[in-house]
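A single protein chain has been omitted; all remaining protein chains appear in their positions.
For clarity, chains are labelled A, B and C in written order, and residue numbers in each chain start from 1.
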Amino acid sequence: MSGSDHHDHSHGEESILTDIQKRVKALESILVSKGLVERATIDQIIEHFENKVGPHVGARVVARAWIDQEFKRALLEDATKAINSQSDFPQVGQHLIAIENNDSLHNVVVCTLCSCYPWDVLGLPPVWYKSAPYRSRIVSDPRSVLKEFGLELSEAKKIRVWDSTAETRYLVIPQRPVFLGVKSESELAKCVTRDSMIGTGKVSPLSEDNVNG
Amino acid sequence: MSGSDHHDHSHGEESILTDIQKRVKALESILVSKGLVERATIDQIIEHFENKVGPHVGARVVARAWIDQEFKRALLEDATKAINSQSDFPQVGQHLIAIENNDSLHNVVVCTLCSCYPWDVLGLPPVWYKSAPYRSRIVSDPRSVLKEFGLELSEAKKIRVWDSTAETRYLVIPQRPVFLGVKSESELAKCVTRDSMIGTGKVSPLSEDNVNG
Amino acid sequence: MDSMHDLGGMEGFGPVQPEDNNGSVFHAPWEGRVLGLQRAILYSEAWNIDVFRHAQERIHPIEYLSWSYYERWTHTLIATALERGLFSLDEFRAEVSLTGNLSESLKVLTVKGVDKTFVRGNFERDGIHDPQFSVGDLVITKELHVNGHTRLPRYARDKIGTIIAIRGRHVFPDAVVSHGAENPQWLYTVEFEGCEVWGEASDTTVSNLVDAFEPYLSRPEYD
Partner (left out) sequence: MDSMHDLGGMEGFGPVQPEDNNGSVFHAPWEGRVLGLQRAILYSEAWNIDVFRHAQERIHPIEYLSWSYYERWTHTLIATALERGLFSLDEFRAEVSLTGNLSESLKVLTVKGVDKTFVRGNFERDGIHDPQFSVGDLVITKELHVNGHTRLPRYARDKIGTIIAIRGRHVFPDAVVSHGAENPQWLYTVEFEGCEVWGEASDTTVSNLVDAFEPYLSRPEYD
């Protein structure tokens, strides 16, 4: 953990494994040898994050909130309870908080201190969410950062920047755009992008390419 | 100036010059070719900082202040004027400020934003003065940092940490230790260390090794 | 400690590089392995999430900025396992246990049990004390410089804000790291006007919200 070896990552390797691959392999091997880790469990965890959770979960929650006013009311009151009351949603953990955009307010979420993220409903966080440029500047200059995402907000719109500093997790409920017209819940869900649920992107008319990786 | 090449400093060189040496050489050459710089002037500047200025200048000032109460009074009132009034000292620039340690107060100097330093009287700043560990922590936890320098202050002693944030420059006048006894100005000057004039070190009984490099 | 991780309000890192929705994936197979290992270790209770976060805060600033997220995780897991004696450096290098089995003292996450762990744990705890603040109260955050772990970012210290929600009584990360106790505390969401945090000249339409534990807060002297 010293400051001296950061120049040595990318050269001087003798095998085809990079330094980081070797370290991860060694860590897994010793923990397996110690009886603390089963390789099949790790496989299962990867399978879960690669194929089961992801922004499509949050997108269905948002789509239902757009269509079902009673569900939306419950979601804004206690998002964990509201989602777990629906038998066709995966169970989510405590203290998920839904925050709703409207004509005069835009919400955006960050974790400046590490990278807290609502994994239950959005899956793996994108690289930029965990990066220094986003974490440093979204709190002090959100309007400019959102512009870099292609999100130009009117100057009058209020912006709330939510910093996930504890074990609460935030899910942004974007506004339902007029251009979506009348659609079914599953059609609407396909238009809800991951970034729109973090507060850095738009709802898209362009179907599921935006949601499922 | 991009963030991408910081891993490449220490390898892949084809000549015996390091990357930084090549850059400096190229910079000097193009500025000479442009007529803006004369190599002999650069030689002269190096000569000045290698052989003329240095902590021995400040040490003589401190030693005189210890011996000559009138000079000390003038020094604390306006260090630039006081030093420039003495014909045997080199001329120093405006806004040099002398700050005096006493039984109840210790002074220490830093520049958190860059590395401002009283070059006129102390010469080239030491590496640690310009480093992140010193600049970051001396302002918030001076007592611990001074301990790392071997300077253990009594818990009752007040510490003033002066951050050189403008074009003023600070010279600490350390206390004259009792162990020095009766000595001449030039003998005393040999005991005044560079670090004691920054506020991070002790006056030493050990003669000029501590002052002249 | 106020190290490199406390990035809020810093400048100079360049523009954000957005990533399309395909970004919610692993970018290399080893990233998935690290994530799996981290979850298995948290399940084992060898340490908890607060200890893991604090270990990341102790990464040298140059590495903190140079390493990717999962690189930071890898180095932190190895360093913490060594610190806590899960294995020795010799064992890590040999990739084989030379001393014994950890499954006797720590919980092992099995394929059967793994599904339950995909629902986030609950850090709320019951208690007898009522919250000291109410929604609508003005509060001032402390100028807190903790020689350990804290969750009050620098930019939100010594600032006046308004309680907009009470989130329950939660495990206090500062206490978990400093003396291994949960010491639960009321958690509030506090809203600050952007101008309070970023100065008069800043965008007046912005507000900043943080989730702050009760010990981070006091009542302003003048309100």
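Simple rule for what comes next: contacts are C-beta pairs under 8 Å (C-beta built on N, C-alpha and C of every residue); 3 or more make two chains touch, one makes a residue touch a chain.
Keep in mind that what you see is a predicted model, and the values were worked out from it rather than measured.
Checked against the full complex, the candidates C:His27, C:Arg125 or C:Lys142 give a single residue touching the omitted chain, namely C:Lys142. Although one chain is not displayed, subunit B still touches it through residues 1-3, 6, 20-21, 23-31, 33-38, 40-46, 48-50, 52-55, 90-95, 110, 112-115, 119-120, 122-128, 130-137, 139-143, 145, 148-150, 155-169, 193-195, 200-201, 209-213. Although one chain is not displayed, subunit C still touches it through residues 1-4, 9-14, 57-62, 64-66, 142-145, 154, 157-159, 196-202, 221-222.
Keep this in mind: only the chains that are shown with their structure count from here on.
Inter-chain contacts peak for the pair A-C, counting C-beta pairs in contact. When you average the Cα atoms of each chain and compare centres, the chain farthest from subunit C turns out to be B. Averaged C-alpha coordinates put the centre of subunit B at 41 Å from the centre of subunit C.
Residues of subunit A in contact with at least two other chains: 6. Each of the following residues of subunit C touches two or more other chains: 14, 66.
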